[in-house]
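Note that this complex is displayed minus one protein chain, with the remaining chains in position.
Up next, chain A:
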Amino acid sequence: MKDGAVRRAAPPLFGNSPVSLIAFLGAVEIGLLFGLVALGVFISFRILNFPDLTVDGSLPLGAGVAATCIVGGWNPYLGTLLAFFAGCAAGLVTAWLNVKLKILHLLASILTMIALFSINLRVMGRPNIALLGEDTVFTPFEGLGLPFYWMNPLVLLVVVILAKIALDRFLLSEVGLAMRATGANQRMARAQGINTGRMTLMGIALSNGLVAFAGALFAQLQGGADITMGVGVIVIGLAAVILGEAVMSTRTIILATIACVVGSIIYRLFVSLALNADFIGLQAQDLKLITAVLVVAAMTLPGMRRKLRIKKITAGQGVRK
C-alpha cells in the first residue's frame, strides 16, 4: 500500500483498532475500485458461465493505455475511455477464439492473457510508467476541500454506483435478458431466436472493458501503471463475487450486483486487517496467499455451515447415519 509511512502516524479507526482511519479508507477505496473488477467477473463467470481469465491481462492493459495517453499529454478522461475500449477489444479476442474457433473458453482466455503481456509492453514501451505530478481524472476533485483519503473513495463510490446502475439496466433489458439466457441455457436461448455467439462476444467484451476501466483508474490512483499489476486479478475479482454471495442474497440482478461491490470491500477490509494486525505477523508480500486462503474459505464455509446444521438435526433426532 502506498501510504505505509502515513499510516503509522494516523489515528486509529476506533479504540485500540490496529487499522488507522487512512488505512481503512484506503481499503474501502481499493475495495470500490475492485468492485468494478468484480462486476466484470460477475458478467463472465455468473451471467455467461464463461470462466474468463483474460482480466489478468486486461487490467494492466487498461492501466497501460490510460497511463500512456496521460504521459503523452492527452486528456485523462479520454485516456480512461480508450482504456475501456481496449479492454473490450481484448475480451472480443477471447470470445472470438471460443465462439468462432471453438477453443475451450478457459484456454482461450489464458491465450489472450499471455498475448496481452506482450501487447501491454508494446503499448507502454517499457515495464512501467509513473504518473506522479500528471493530471489524472481525480485531479479536478482535489480542490473541493476534502482530504484525498476522503475524496478518492467518494469519487469512486459515485463511479461504482453509476456503473452498477448502468449494468443493472442493461441486464434487465431485452438484450441483457438474452445474454442471461445464453449463460443459463444455450439450447433454449437459440430456440428463442437468440444468437448465442453474439451474446458471448458482447458479454465478454463488456466484462473486460469494465476491468480495463478499473485498471485505468487504478493506475491514476496508484500513481503509475506496471506490467505486473494484473497478477491474480481474476482471483481477487472472484473472491469478491463469492464473498458477496456468501454474505447477502443475490436473488435479483440488482442485489447480485450490490453483492459484488460489497464482497469486494469486505475482501479488502479483511486483507487490510490481516496485514495491519501485528500479532498475526503477516506482511505485504503475503497478500496473494491471503487472497487464495480467503477464496477457499468463502467457497467452503457456506457448505460447512449446512453440514453442521444437518449434524445438529440428526443428532437431535437421535438418527444415526
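Some points to look at:
Everything that follows uses one rule, which is that contacts are C-beta pairs under 8 Å (C-beta built on N, C-alpha and C of every residue); 3 or more make two chains touch, one makes a residue touch a chain; residues count from 1.
As a working rule, contacts and distances are computed from a predicted model.
Entry comment: the absent subunit's protein name, as recorded by UniProt, is "ABC transporter-related protein", drawn from "(Fe-S)-binding protein", "ABC transporter-related protein", "Putrescine transport system permease protein" or "ClpA/ClpB-like protein".
Check A:L78, A:L107, A:L144 or A:A184 against the missing chain and you find that the one touching it is A:A184. The residue from A:V175, A:L269, A:L282 or A:A297 that touches the chain not shown here is A:V175. Counting over the whole complex, chain A has residues 169-170, 172-178, 180-181, 184-185, 187-196 touching the chain that is not drawn.
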